[in-house]
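Just one protein chain is left out here, and the rest sit where they should.
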Amino acid sequence: MSNSFGTIFRITTFGESHGVGIGVIIDGCPAGVALEASHIQAALDRRRPGQSDLTTPRKEADTVQVQSGVFEGLTTGTPISLFIPNADARSDDYSHIAHAYRPSHADYTYDAKYGRRDYRGGGRSSARETAARVAAGAVAAQLLAHFGVTVRAYVSAVGEIEVPVGYEELDLRLIDSNLVRCPHPETAAAMEARIRAARDAHDTVGGVITGVALGVPLGLGEPVFDKLPAVLGHALLSINAVKGFEFGSGFAGTRLPGSLHNDAFYTDEAGRVRTRTNHSGGSQGGISNGQDIYFRVAFKPVATLLQPQQTINDQGEAITLAGRGRHDPCVLPRAVPIVEAMTQLVLADLLLRARANRL
Amino acid sequence: MSNSFGTIFRITTFGESHGVGIGVIIDGCPAGVALEASHIQAALDRRRPGQSDLTTPRKEADTVQVQSGVFEGLTTGTPISLFIPNADARSDDYSHIAHAYRPSHADYTYDAKYGRRDYRGGGRSSARETAARVAAGAVAAQLLAHFGVTVRAYVSAVGEIEVPVGYEELDLRLIDSNLVRCPHPETAAAMEARIRAARDAHDTVGGVITGVALGVPLGLGEPVFDKLPAVLGHALLSINAVKGFEFGSGFAGTRLPGSLHNDAFYTDEAGRVRTRTNHSGGSQGGISNGQDIYFRVAFKPVATLLQPQQTINDQGEAITLAGRGRHDPCVLPRAVPIVEAMTQLVLADLLLRARANRL
Amino acid sequence: MSNSFGTIFRITTFGESHGVGIGVIIDGCPAGVALEASHIQAALDRRRPGQSDLTTPRKEADTVQVQSGVFEGLTTGTPISLFIPNADARSDDYSHIAHAYRPSHADYTYDAKYGRRDYRGGGRSSARETAARVAAGAVAAQLLAHFGVTVRAYVSAVGEIEVPVGYEELDLRLIDSNLVRCPHPETAAAMEARIRAARDAHDTVGGVITGVALGVPLGLGEPVFDKLPAVLGHALLSINAVKGFEFGSGFAGTRLPGSLHNDAFYTDEAGRVRTRTNHSGGSQGGISNGQDIYFRVAFKPVATLLQPQQTINDQGEAITLAGRGRHDPCVLPRAVPIVEAMTQLVLADLLLRARANRL
Partner (left out) sequence: MSNSFGTIFRITTFGESHGVGIGVIIDGCPAGVALEASHIQAALDRRRPGQSDLTTPRKEADTVQVQSGVFEGLTTGTPISLFIPNADARSDDYSHIAHAYRPSHADYTYDAKYGRRDYRGGGRSSARETAARVAAGAVAAQLLAHFGVTVRAYVSAVGEIEVPVGYEELDLRLIDSNLVRCPHPETAAAMEARIRAARDAHDTVGGVITGVALGVPLGLGEPVFDKLPAVLGHALLSINAVKGFEFGSGFAGTRLPGSLHNDAFYTDEAGRVRTRTNHSGGSQGGISNGQDIYFRVAFKPVATLLQPQQTINDQGEAITLAGRGRHDPCVLPRAVPIVEAMTQLVLADLLLRARANRL
């Protein structure tokens, strides 16, 4: 049950890091959405490994195959199957971890839960699974485009280096103008240096990604349990390495008095209802209010290190794990399209769900 | 669909702030769990209004009625229906907001989504709905007790006033020793003063609640989308006024290098697998690893103020909303049992789900 | 999980035969549907016990209480809670079955599954639970009325006595013109005599209910697993005592050659697509095609008898069970509103689901 997400626009992913490939089935996409493989490939290219010296050297073309659900360039309302073959899967790279429990990885918990695991490259627990999410997100993005919704994300912190201004003061078209995917050029340069320093120290570094959704229609999000931020939080907290989520004023907002935190309503010249501030982050009572949706997602430092670590094997014996494998010193630049994808999937689903609320 | 939560241990809540009452149906509780109304009532008494001068003066006994699913003191495996009548529902108190959109409340978004709303006391969007969650959480707690799982939460920050140490240095038995539900007595006193100051200023204040789950078995949480922290985040972000969630090292952990953040495994004297640190917060790869689960939840300041506010009515006209109504200056003390309840509901559900994973 | 039905228009029932009462929560009903308690009560009155000498003498007013989700005569989009108190619950009537396994009842299987049961009146397994379904069906009927959909059911066979013509040759307004709810007056008279003969012989009799849905829009039903007849079959086979379901030409249709079974398309004078025959029963590929939907549902004879029966107790010992209790000699007349309700619930849900299929 755990490999599906969404209620109406619903995805199911499958595949392991070193198996035949990974993929996703999208069920519930309405008929009539324009969809080409190129839409999906463009998203995958932003996530794929080996795209710069800041990322893992594993070489994966991540070429998507559209297997069903599209006919003559339009979705048909039937399930859309997307498959991404694994190309550069060197299983022998991983024999050294067949019996080791890598610190802060899922080796131990998978063994405890299932009694066995595909240890090659982390198997199902590998972040390679997120390629399937990015592919599905690209389909959601095509649906959202019909309704004028745009989702963007960017790296707002790497370690202690933070973008000094809010999203509304940034030119989001600059996100892809540098390797780190930060639209504040000076900060981006510092971040790149910080990541290279971590890499050179055989260490890793974490950070924060900020996400923004523009043009979200009024009324998305379901009261009570499936409030927009709750479903969005679920989606983002399900990404490998994520440790926290806050939207609107977030944790900082807990220090404001209510009189300053409340967002005063007014009617603008066009007759639209607006708020003078947006501490609510575009959601009130769990339902979108027409303002921008924005949020922050915390990523821990990558757990795979190029230095030896003390740990145990599956017999409980103390061992020293040598630093090996191909990995990213910082996951943030490649996580930007993943954050976008999960946000797109949530909004597409809530958009379809909202249709059933009124006669 | 949005009024249910959980996959196997599944709850559905109903009811409005000023209707006949509120309630919850619990479907999927195994047969044979010892359950008395008193277990539920004890939890409700910690959430009910009017319990101290720090909370709303609305008087609600919140007396629970167990309507089904229990026979001779044990659950039968059939749905458990819990009903809590509304006693002190003064609907005339709310006629002034029938057409007003209160800032940072859900009046506007409900109207936008549904075309109408029960405006009395906020109707369905009122935090009164959380009484039903607390009642359900008490049932989950009875189930968890069978497996040795204990969940506790406490107020760790009110505005800028924070508990200076981590949960592991606190005596959690002191949580209910003061009105604010903070087990650090000196900080508790400062928090109480801070809340009274907000109340006297006709303002409100937010804060942070820390939650801890002890004794959680290995293997809870589903890979990929229903990771333990993702489902927990969903649950907690669905509570009224919540703006953020982080677990383990959280946002602060993004600043640590991987070499310090990784939790080294070792085998203790009893032969159990442990980690020397617990930045992971008891979850690796989304699955519980036997260490303590801990997390933080951010609550914004209460949106209802005893001071006039500028806003609009449902015709889009600017109006001044007078400060009225019965409300809390700070929601944190009463939110402690809600955070516990949602955590209990998540763990009960994941515990039942985990049973299907192995032959 | 098993006490809910529906995907978007979703109901959850609770309650036992001899507890406080029974009820249902309806989640997902759109806002703006006109709903009064009287709509629901009228449906319940057709199902309630004691309505004629053909039914059980148990006296239940089955008075519904609308507890939430309706404001000023219209649904609000929030959960609708309906509660029906048990009035004439004589628990002492059932002490004789506390340890007995009644033949063809659920006593044994509940004990086997749950390790315990509320034996009073059959507890949760009692057909009393269907009162909650009928109440929910009345809400679905109000929603369907907006879209011009009408659902009717009638008794088409009691034992070997069958209505000799199809539904299209009957005046369905005559359904409630006799106690047995059969719109073919001569057959109805014979059926009544048949039921009284069974009652006088301290025996029981089964039969068939035919259901018809008129005005169903094109496009309801989901391809593959949730085909309209599949979901409808699921709903009807979940009613106590049901043993079979067939739609359109059903089992008899298996004997026709394809050349006679196929429904030829034509365009009528109004330009609408029609079929010359309707062996398909209004569904092709699982999707409604605008023709009438019709089906038949088989009910076994009531298992409770007023004569002694050989059986065992919960220790596995052979016992003779005396004939006692209040029950129906034939469940068919009271099952008509249940069949209608389940059909209404299915169509309401499929109607809301269909909205998500096109942009």
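In this document, chain identifiers A, B and C correspond to the written order of the chains, with residue numbering beginning at 1 in each.
In the analysis below, contacts are C-beta pairs under 8 Å (C-beta built on N, C-alpha and C of every residue); 3 or more make two chains touch, one makes a residue touch a chain.
In this text, all values refer to a predicted model and were calculated from it rather than measured experimentally.
Here the missing chain is touched by one residue of A:P49, A:G77 or A:G159, and it is A:G77. By the touch rule set out above, chain A reaches the unshown chain at residues 1-4, 7-8, 10, 12-16, 19-23, 25, 27-28, 31-32, 65, 67-69, 71-72, 74, 76-81, 83, 113-118, 123-124. The missing chain lies against chain C, touching residues 1-5, 7, 13, 101, 103-106, 108-110, 112-115, 124-125, 129, 157, 159-160, 198, 201, 203-208, 218-219, 221-227, 229-231, 233-235, 237-238, 240, 242-251, 253-259, 261-267, 271, 273, 275, 279-281, 283-290, 296, 298-305, 307, 309-312, 316-318, 353-354, 357-358. Even with one chain removed from view, chain B keeps its contact list with that chain: residues 8, 28, 30-33, 77-78, 146, 223, 352, 355-359.
As a convention for this text, only the chains that are shown with their structure count from here on.
Annotation: 39 Å between the Cα-based centres of chain B and chain C.
Rounded to a whole number, the gap between the C-alpha centres of chain A and chain C is 46 angstrom.
Each chain gets a centre from the mean of its Cα atoms; for chain A and chain B, those two points are 26 Å apart.
Within chain C, residues 8, 28, 31-32, 77-78 each touch two or more of the remaining chains.
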